[in-house]
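All protein chains but one are shown at their positions in the complex.
Per-chain residue numbering starts at 1, and chain names A and B are given in the order in which the chains are listed.
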Amino acid sequence: MSLNNKIALVDLAEYAGGTVDGDGSVIINGIAPIEKAASGQISFIANDRYKKFIETTKASALVLAPHIDSKGIPCIRIKNPYLAFAKLIDLFYPDERIVDDGIDTSSVIHKSAQIEPSAGIGPFCHVSKGAQIGKETQLISSVFIGRDAVIGGNCIFYPGVKILDGTKIGNNVIIHSSTVIGSDGFGYAKSETGLKKIKQVGWVEIDDDVEIGSNVSVDRGALGPTRIGKGTKIDNLVQIAHNVEIGQHSIIVAQVGISGSTKIGNGVILAGQVGVVGHIELGDGVMVGAQSGVKNTIPAGKQIFGSPARDKIAAMRIEAALNRLPELLREFNKLKKRFEE
Amino acid sequence: MSLNNKIALVDLAEYAGGTVDGDGSVIINGIAPIEKAASGQISFIANDRYKKFIETTKASALVLAPHIDSKGIPCIRIKNPYLAFAKLIDLFYPDERIVDDGIDTSSVIHKSAQIEPSAGIGPFCHVSKGAQIGKETQLISSVFIGRDAVIGGNCIFYPGVKILDGTKIGNNVIIHSSTVIGSDGFGYAKSETGLKKIKQVGWVEIDDDVEIGSNVSVDRGALGPTRIGKGTKIDNLVQIAHNVEIGQHSIIVAQVGISGSTKIGNGVILAGQVGVVGHIELGDGVMVGAQSGVKNTIPAGKQIFGSPARDKIAAMRIEAALNRLPELLREFNKLKKRFEE
Partner (left out) sequence: MSLNNKIALVDLAEYAGGTVDGDGSVIINGIAPIEKAASGQISFIANDRYKKFIETTKASALVLAPHIDSKGIPCIRIKNPYLAFAKLIDLFYPDERIVDDGIDTSSVIHKSAQIEPSAGIGPFCHVSKGAQIGKETQLISSVFIGRDAVIGGNCIFYPGVKILDGTKIGNNVIIHSSTVIGSDGFGYAKSETGLKKIKQVGWVEIDDDVEIGSNVSVDRGALGPTRIGKGTKIDNLVQIAHNVEIGQHSIIVAQVGISGSTKIGNGVILAGQVGVVGHIELGDGVMVGAQSGVKNTIPAGKQIFGSPARDKIAAMRIEAALNRLPELLREFNKLKKRFEE
């Protein structure tokens, strides 16, 4: 992944929508993290932990928020340096098509499947009866598309993705390797002879601009859909149970589990390893701290954490108090003894 | 998945083993969740949270426990509405064979493998030396069957399932996509040059009627088997370590991890994200709450939760007491001060 681009800082600033602070004529030929950047490269600070590296970085330019001291390094000043950085990466690493249009001869495509000519189907893909695949969508390798699944345009499905029957996926959706969309939900009724399977006859709907990490499981609805809303991003090894509905632009970090029929609003953030029980609702903008266990419906905008999850401030107070609990026990016993004497 | 069936409620009641309450002649053409059901459809209540929807549902009939007020909607009365609902779904959505009998020409089958003629082997399956596959078992796509693995009849293995060497699987077993049965257990001995691998030479045995979700890992025994008993159901993203033994009709919810050589009894329920350490036993009927961490052997019938898991009632008391801990600290300090004055 070599960088052939050489661009003046002033041009980068214009591209990113920021203003130059310092020498705008410096030539930039690449992008790197601040602690590893070499001369000629541009870097950025999005997390205050990394500010200390401004003193020692070899970067020839930085992308910085207005208030941060650049220590004389030429920089692009911008309100949201992380977003500017994202744009610069796109510039230095332009998109390449991974699979050319057309269908690899090793793939197995049902005769009734409808695949746009501009789509690219790599080796060992299996596209089932009645499935549809949109324009410029790329199935890289060993991708399974089930019966009557409808896949939009400009999607990328990485090697080993499995899309089960009846799934509906919008445009610009990225799904990483070994992820499974549409496995059966986990539903059984007790009977005298054991656990009777509730046949899972629903499906999964994924809206535009969703990205889903690797080794994720999204179960089909028992009846009706499991839904993931527009622009929502899901990290690796996440469990989405049957009939869950997730709103738009939410962030679901790695190893989260969401139980059946729960509704997650828009702009929600679930940090890593969070568990959410079934049949509850998390309102828009709810933020849940890592490893929390959410057992109850949470109103919009609340920040919670802990297992069980509590209001964030209450949980922090309990956490601090716990550090003093062993001493409290000792002191209480002393006081009680003195009182009783 | 259209429903062509049209059946009178009285006939549905007989099929499900319940009795009609109200107009048994109403014609039912489908099945749906209560809050989404349309006229002509039947729905059910299995969870009290959904009782409120009886007032507003458009369903033409309901499946209800005897004590629930039907608000005049014709219904099937039955003790176990969830089980009846499971039977009705089977009626409206009859099983279809996914892969026809025979072997897809793209698949690679070792000449010594024994595959029943009624089995169906879809594209890109790889069946290794000495493997056996029983009657009417379906390998949908990209399924790997290792050396000398023995698979029973009427199983369904979804796309991307990997069954490693020597695995023994009974009849009517369902395994969902990207699940791995028989990966090596995690065993190393410290040596002067680093961690020496303990070669994992055991295998996995899975009894009849087991269902395993997607992206599950079941490790082979170090020596001897890892075992999953008849009728046990395992959700997605679960970790079963080497030499674990799980009894019959147990329920292992998503993202649970069970460490090596632990024995889980019959009818055990492990809720989501539970962790169980190695070399312990959980007796029959033990129930473990979500996100709990089980460190000790638990006698049959006990309900536990928390990390570390405690007796359920004790854990609930601690949880409630924690809410008052910060105030307790303040009040204690006040009291101590007053006492010392």
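Assume a residue touches a chain if its C-beta (ideal position, glycine included) is under 8 Å from a C-beta of that chain, and two chains touch if they have at least 3 such contacts.
The shown structure was predicted, so the numbers you read here are calculated from the model rather than taken from an experiment.
**Q** Per the definition of touch given earlier, which of A:G18, A:G120, A:G160 or A:G224 contacts the omitted chain?
**A** That would be A:G160, which touches the missing chain.
**Q** Among the options B:T226, B:N266 or B:S307, which residue touches the chain absent from this view?
**A** B:S307
**Q** I'm checking contacts with the chain that's been left out. Which of A:N215, A:N243 or A:S259 qualifies?
**A** Among A:N215, A:N243 or A:S259, only A:N215 touches the chain that is not shown.
**Q** Spell out the interface residues on chain A facing the chain that's missing from view.
**A** Residues 1, 31-33, 36, 47, 49, 80, 82-83, 85-87, 89-90, 92-93, 104, 106, 122-124, 140-142, 158-160, 174, 176-178, 209, 211, 213-215, 230-231, 233, 235-237, 248-249, 251, 253-255, 272-273, 290-291, 307, 319, 322-323, 325-326, 328-329, 332, 335-336, 339 of chain A touch the chain that is not shown.
**Q** Could you pull out which residues of chain B are in touch with the chain that's been left out?
**A** These residues touch the chain not displayed: 106, 108, 124, 126, 142, 144, 160, 162, 164, 166, 178-180, 183-184, 186, 188-191, 194-199, 201, 215-217, 219, 222-224, 237, 239, 241, 243, 255, 257, 259, 273, 275, 277, 279, 291, 293, 307-308, 310, 314, 317-318, 320-322, 324-325, 328, 331-332, 335, 338-339.
To be clear about the criterion, only the chains that are shown with their structure count from here on.
**Q** When the centre of a chain is set as the mean of its C-alpha atoms, what distance in Å lies between chain A and chain B?
**A** 26
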